[in-house]
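All protein chains of the complex are present and in place, except for one that has been dropped.
By written order: A and B. Residues from 1 in each chain.
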Amino acid sequence: MPGIFVFGTIENGIPSRSTLELLTGAQRLAAGLQEGVSVGLLGPGDGASLYRYGVEAVYRANDPLVKEYQADLYLLALQRIAQAAGAKVLLLPGDSLGRDLAARLAFRLKAGVVTDVIEIDIEGPEKMPRFTRPVYGGKAAAVIVPKRFPVVVTLKPRTFDPAGPMGQGKGKEVPVEISLDPAQARTRMAERVQEETTGVKLEDAPAVVSGGRGLGGPEGFTLLVELARVLKGAVGASRAATDAGWVPSSMQVGQTGKTVSPDLYIAVGISGATQHVAGISGAKTIVAINADPEAPIFKVAHLGIVGDYKAILPPLIAKCRELMGS
Amino acid sequence: MDLGLSPRQEMFRDMVRDFAEKEVAPRAAAVDAEARFPAQTIRMMGELGLMGVAIPEEYGGAGGDMICYVIAIEEISRACASTGVIMSINNSMVCDLIHKFGDERQKRRFLIPLARGEQLGCFCLSEPDAGSDSGNLRVTATAEGDHFVLNGVKNFITNGREADIAIVFATVDRQLKHKGISALVVEKGTPGFQVLKEENKLGIRGSSTCQLLFEQCRVPRENLLGEIGEGFRIAMVSLDGGRIGIAAQAVGIARAALEASLQYARGRVQFGRPIAAFQAIQFLLADMAIRIDAARLLTYRAASLRDGGVPCTRESSMAKLSASEAAMWVTTKAIQIYGGYGYITDYPVERHFRDAKVTEIYEGTSEIQRLVIAGHLLG
Partner (left out) sequence: MRIVVCVKQIIDPELPASQFRIDASSNRQRPNGHPLVISPYDENALEVALRLKEKVGGTVAVVSAGEPSAISALRKGLAMGADEAALISDPALDGSDAFGLAAALARGIQKLGIPDLVLCGCESGDWADRTVGPILAEALNIPCVSFVAQVDGEDGRLRMRRVVEEGYEVWEGAPPLLLTILSHESNIPRYPKVKDIMTASRRSIPTWSAADLGVEAGDIGKAAIRTEVQQLTLPSRESRCELMDGEPAQQVTTLITKLRERKAI
């Protein structure tokens, strides 16, 4: 039975980006441990699109009760599917769903759990999988090995490349019977609010301009929006700015916000707390603009300007506009 | 002898340090550059109990001791010396004074709002012709029925512009010299009491330093603190506590300068190495640390004696003198370590240097402190 199990989602007929990232991790584990890869799907969606990624089996539980996310029901379903699949390593995305479910699933499966993994490798003749994750706000990296199986693993989003197809692929679909009872759902969602973000998505943007406490207030973001627009990028924020209520928390970049790895990251009025820096370690070029020359962000940035952002950004926007010809 | 802090004092220190780093330090540069009174910070400090640290809870205070008080002044002053002196005046020179010398009615009426930080106080002793010679006052208090009438000018009064309550020292009879001095509580808004002028200063620019005018200012007799003629003693006893506060302020300023110098020396690379690798810098840093630790220990000693109700005039003078001279020396050397950058206002050390200077002057100049100490030595 294939022992590497991915909890996936199908969007518009194809595997979602997070599923493809998980499949990259799965392929690495499958090759190293000489196991097969299976995917668990909840609800409807064409599982056949997965076979070309080296997936041998798609375990599907299609109960109307799992059409919408609800933690208790999803856990029961996932537990059932994982058991049916005989999973040894279970991969879940490190997103809001994974945060809710991974550790709880591990508890129910009497499994270990490793979260926010950025690297997977296989060690030695014993073929021990090793999972690397950032710790201490990214100041260090921990290499974790499971002492028992199964083990539940979440991968840090946007860290693994999405899997490429591995040929035609053949697989089979295995329906799994789950009998869920609405009374098992102990919480219910009353409302979902999508926060307005126009333009490029933060995690996908090639350039990100972020603002922090040094902007002094929400008005400061107007200049950042303009700069981001010229650079064809997105606007982010530090926790200080979102905690102050200046911008929606969906704009937060950092440990508990989004991780971004753009070509260009410009931090304006951001002191550079560990928490924030943890979200930008993948950025290729980091520019810091801050009035305080001793701000920690200058230890992390590649290029910096010490000064008042109100004096720096307008000429910067003008020059970038000239350059980009827009 | 245990020189460490108790768990309670450590918890207290951690809170004040956290508050100072998050709320006080980020505003310090602007407070200095704009010479702006940190009203919001002072209000928050009042709510936390920091404006009446060592005053008992029944009088609106936080029920702490002098050790907690000096810990707080040091942490706040490390972040912002202006905020430190505003706090110190309110605590030592106003709240503590009313607590020691006020009657029950005065404590209920004046001390409670001051200790709670709902009102701010100032201490009015200095005059244009009476600085170090503080016994030679010219502001007069003339008895007229159930009032005293105040006439004259006070200067260099910290918190003069913002204060709701002023402790004013005036003489009932210049012939009696210092034995004629009496202490009165004067409320802002009393007719004949106005702020004449606010000075433009080298340092501690966030605190107001004012010239106050009293012109036929009628103060109710019941606002007399202690006895007629007891004023000078009241001022001197209060200064013993106030000097401990200023000593802590100076230690805080010096510590800020040392910490900045350490960070800078680690990062600044010249001749292929961080300048922290050079002995010249290392020797400076070591000397800075010794002076600060020594000043802090003298401050704690004076605070500890005051907590025990033991007279501590000599010890508080030694603490104030030692700490203020240490602060001046340390901040001067800190600019030196920073080199050219130390002279530039983007960096904090020039502000620490400017803030440090006044600690050698107010609440008794270094010269006066030396006289006090020698006086005790010679008996």
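The working rule: contacts are C-beta pairs under 8 Å (C-beta built on N, C-alpha and C of every residue); 3 or more make two chains touch, one makes a residue touch a chain.
What you see is a predicted model; the values in this text were computed from it and never measured.
Colleague: Looking at A:L23, A:V113 or A:V235, which makes contact with the chain not pictured?
Modeller: Only one listed residue reaches the unshown chain, and that is A:V113.
Colleague: Where the complex has a chain not shown, which of A:K67, A:K127, A:K172 or A:K299 is the residue touching it?
Modeller: Looking across A:K67, A:K127, A:K172 or A:K299, the contact with the absent chain belongs to A:K299.
Colleague: Among A:E126, A:D161, A:E177 or A:E195, which one touches the chain that has been omitted from the display?
Modeller: Missing-chain contact among the listed residues: A:E195.
Colleague: Extract the touching residues of chain B with respect to the undisplayed chain.
Modeller: On the chain B side, contact with the omitted chain comes from 6-8, 10-12, 14-15, 18-19, 44, 47-50, 53, 57, 61-64, 68, 263, 266.
Colleague: By the contact criterion defined above, which parts of chain A meet the unshown chain? Give residue numbers in ascending order.
Modeller: These residues touch the chain not displayed: 71-72, 95-96, 99-104, 106-108, 111-116, 130, 134-148, 151, 186-195, 197, 207, 231, 239, 242-245, 248-250, 255-256, 258, 263-264, 273-275, 284-285, 287-288, 293, 296, 298-307, 311-312, 315-316, 319-320, 323-324.
The definition used in the following text is that only the chains that are shown with their structure count from here on.
Colleague: Return the distance between the CA-based centres of chain A and chain B, expressed in whole Å.
Modeller: For chain A versus chain B, the centre distance works out to 52 Å.
Colleague: What residues of chain A sit close enough to touch chain B in their complex?
Modeller: Counting only chain A, the residues touching chain B are 213, 291-294, 299, 306.
Colleague: Quick check: in the complex, which residue numbers of chain B touch chain A?
Modeller: 26, 260, 263-264, 267, 341, 346-348
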